[in-house]
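Provided herewith is a single structure, encoded as structure tokens, for subsequent inquiry.
For this depiction, one protein chain was excluded, whereas all remaining protein chains were kept in their positions.
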Amino acid sequence: MIRFECDYSEGAHEAILQRLIATNMEQTVGYSEDPYCESAREKIRAACDCPEAAVHFLVGGTQTNATVISSVLRPHQGVLCAQSGHINVHETGAIEALGHKVLALPQKDGKITAQQVREYTLAHYADSAFEHTVQPGMVYISHPTEMGTLYTLEEMTELSRVCRELGLPLFADGARLGYGLAAGEVTLRDMAKLCDVFYIGGTKCGALFGEAVVISSPALQKDFRYHIKQNGGMLAKGRLLGVQFDTLFTDGLYEKITGNASRQALRIRAAFEKKGIEMFFDSTTNQQFPVLTGQQMDALKEDFSFTYWQKVDENRHAVRFCTSWATKDEHVEKLVAAIEAL
Amino acid sequence: MIRFECDYSEGAHEAILQRLIATNMEQTVGYSEDPYCESAREKIRAACDCPEAAVHFLVGGTQTNATVISSVLRPHQGVLCAQSGHINVHETGAIEALGHKVLALPQKDGKITAQQVREYTLAHYADSAFEHTVQPGMVYISHPTEMGTLYTLEEMTELSRVCRELGLPLFADGARLGYGLAAGEVTLRDMAKLCDVFYIGGTKCGALFGEAVVISSPALQKDFRYHIKQNGGMLAKGRLLGVQFDTLFTDGLYEKITGNASRQALRIRAAFEKKGIEMFFDSTTNQQFPVLTGQQMDALKEDFSFTYWQKVDENRHAVRFCTSWATKDEHVEKLVAAIEAL
Amino acid sequence: MIRFECDYSEGAHEAILQRLIATNMEQTVGYSEDPYCESAREKIRAACDCPEAAVHFLVGGTQTNATVISSVLRPHQGVLCAQSGHINVHETGAIEALGHKVLALPQKDGKITAQQVREYTLAHYADSAFEHTVQPGMVYISHPTEMGTLYTLEEMTELSRVCRELGLPLFADGARLGYGLAAGEVTLRDMAKLCDVFYIGGTKCGALFGEAVVISSPALQKDFRYHIKQNGGMLAKGRLLGVQFDTLFTDGLYEKITGNASRQALRIRAAFEKKGIEMFFDSTTNQQFPVLTGQQMDALKEDFSFTYWQKVDENRHAVRFCTSWATKDEHVEKLVAAIEAL
Partner (left out) sequence: MIRFECDYSEGAHEAILQRLIATNMEQTVGYSEDPYCESAREKIRAACDCPEAAVHFLVGGTQTNATVISSVLRPHQGVLCAQSGHINVHETGAIEALGHKVLALPQKDGKITAQQVREYTLAHYADSAFEHTVQPGMVYISHPTEMGTLYTLEEMTELSRVCRELGLPLFADGARLGYGLAAGEVTLRDMAKLCDVFYIGGTKCGALFGEAVVISSPALQKDFRYHIKQNGGMLAKGRLLGVQFDTLFTDGLYEKITGNASRQALRIRAAFEKKGIEMFFDSTTNQQFPVLTGQQMDALKEDFSFTYWQKVDENRHAVRFCTSWATKDEHVEKLVAAIEAL
């Protein structure tokens, strides 16, 4: 079985593993106050061109989303996000468990627009019963989205502008940010400039695990380590996160290895399209969503794992194929051959 | 200004006020452990034909919804309800503040169906990532709904059957239950038999304030008073609630006085319809939703208060007129005259 | 049975009841936006000599404490209070239910000192693992305390000074504030000046129910009505609270009627002391704590209700007798006679 069902099927990139081995028996202080974390923070700040940013390391995405969002909102506030947003559908209500409503907006290709944010917020305050409803307190987006799509620089700039006008911090979930940087026009510097807080995904982009939160807005930086600890994200051996991100941000490794995923994904997409198979979303990143018949699904299932997405019509279903930093040429070649043979 | 904007514009029914005056300087124990509360409980159990029900008195609706729902759910569970449900839109996220996601279902006239509940629940367990999503843990309905509509006995029976089959407690918000009992086919006995827990609204139905929670399911009765206290609903002078509900449930006062509201509402509806004005929902209870032009709204606004509901088309808007136990004939007559003069 | 077990055995003061009757069938808007609430707010601001204060009306004490505290704290913060504080022992964990630890300090006669607050806070920041512990975020006191004692003006001034120095809002629970004003040296103006937020208890001091929150600190005023709604404290017929507090703050009724309680309490205390019975706390307000033998308790129990407090030694127990605005001379005379006959 060759796995295309997700982007966390393997361990870590070789360079990271080597670094963990090399430093394994060193003694350092705990809780991310060690020199590796400090070095990684410096490199990330430099890569973001944002010397005043606070950088923190957490273990996983759900934990990071919950920690950031609950650190920003007051109790009567909720977070605006796309209906399809990860916090709205795939985190077992972690945001609500910390007291906040997710204010879901209709999405298009997994994205929401500046106009939607403005309209929702103005409508909130225009309602005579506004105090009986949850106040929008921040905006959450994913880049890339759950559908593999990307915000254009113009879209993200406009979102940022409207959020600042309305006093809503903009938070970007970057669990797959590496794949977005490799395939899109928004750079790490843009992220730091346009978002108030975002994170750089490690788990799905070459690390064993780990997410690097970049808080560019000084107003959101205060006391963040308390929140990490309270939400169970303060790793005792924090230097494991430092070592991994330090490696990823040395010599541009992060963007280098994520480029492989996009390249392989586009090869797979091309194979499907050549076969006349429609793509459910117009994704240029590491997730591709062909629309297959039941027969085609069965044929591919024999040798490849992939994810069921949703029924499209009587006979067809959208499914998801993921590539990653670890995807091998030979695996993609076998998949392409299988697609051609459909 | 004659007020039709809501059903809580006045104080209490005369009989209740007299009873509060008569008992004012009596000394009783606090926290609803007094003889008035005990008497009211007995009368409510009898009216529900449910001798084993636990009956508790709380102050208001949002508090009651939050207390009941948080007492039933485990942390990973959410509550299914209509998109338009009060807990989803008009309680400032009180359910989320206690840790639970509201799982909103598309509504029709404010109602949800047994089929929707079954489909949502089966789809939840059929999803391979079900543990990454919020588990449906109970069902919330309003009777009457926010739109003034009512469940038929058949609809509620079917909902109840499906909920029991799926292990989901069924909870009915009865903030306006009196108006539903007066106008529909579901009786108090039906409520006690079909729901696992529901409440009998006092605030909008003749009392100064107060809601009587009836927990017919023995499984949900344990430790409920702790939950009331924790959620700020344990009134020190609890006998005020006992006196009010004891009066409402003496000689059928509750259903008697709520009948006035329906009668007056239907007069108002008839006046609109006679004028060729469409009703936005087919309500038979104390809330009526005519669709007016801006000009018509302006004309009525001069002497009457009512609530803006939503835009219907370029020129027309749905608005809400409420009657109550306190609505006077002369006020309705003036309104009818004004409608005729539109 | 004559009841001295608490200060909420009766209904409301006659003047309040008359006012509720007189206004009963008036129509007003809901949710405390009516003219009665507005008038009461003005009178309270004037009585506090604090024109910029925000004044809000809630139903009960636990609800008020939870609403105020959760509106002030961020998620990683806790509230400093006396070990014996109401929020720490008698609210079924309502503060924790909203996410915050109660940071209990050793108390003396129910009070905490400025020095304790400073020492705790400095120790918190001096701890190298401070981010692993709950950050002190505000201070809660009761005035009068659970033991009936009062802060002197000097003590409260010093507490206020230290709190401001440390950036900790000072919140006073005034469930029995009327009895404190009647018996102590701290005035309503002092409360408004020294506390950042406090409340004026109605439930125990002449009203049917209701607490008036005074937020003198502008920094804490924003969006408070959302918090009231979310915590179930937004009364639909809010004018009931307005009418009651407007009456209490007309012609100084509040302080007048609470004076009766102190006077009666001191008569009871004098009777115990004359009999050589020790008082467990040195209370000058409406709660008195004689230390009785089992035999004495039994003798008094026949005609009077009172509250068991705690065991003092092998043979003796502290109990509590409460008076209130409603306590009658004849009841106190019977009690005094019974004490003399012990």
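Think of it as A, B and C in the order they're written, each chain with its own count starting at 1.
Operating definition for what follows: a contact is a pair of C-beta atoms (placed from the backbone, for glycine too) under 8 Å apart; a residue touches a chain by one contact, two chains touch by 3 or more.
Fair warning: this is a prediction, and the values are worked out from it, not measured in the lab.
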Touching the absent chain when the full complex is considered, from A:231, A:260 or A:286: A:231
Residue, one of C:48, C:66 or C:97, that touches the chain absent here: C:97
Touch with the omitted chain, as defined above, among A:40, A:53, A:72 or A:98: A:98
Residues belonging to chain A that touch the chain removed from view: 1-3, 5-6, 8-12, 14, 17, 20-21, 23-30, 59-64, 66-67, 91-94, 97-98, 203-204, 208-209, 226, 229-237, 240, 326
Missing-chain contacts mapped onto chain B: 70-71, 74-76, 98-99, 131-132, 135, 223, 225-227, 229-230, 234
Residues of chain C in contact with the chain not shown: 75-76, 78, 89-93, 96-102, 128-129, 131-134, 308
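FYI, only the chains that are shown with their structure count from here on.
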Distance between the centres, which are taken as Cα means, of chain C and chain B, whole angstrom: 33
Gap in Å, rounded to a whole number, between the CA centres of chain B and chain A: 42
Centre-of-Cα separation between chain C and chain A, whole angstrom: 49
Overlap residues in chain C, where contacts from two or more other chains coincide: 98, 226, 229-230, 234
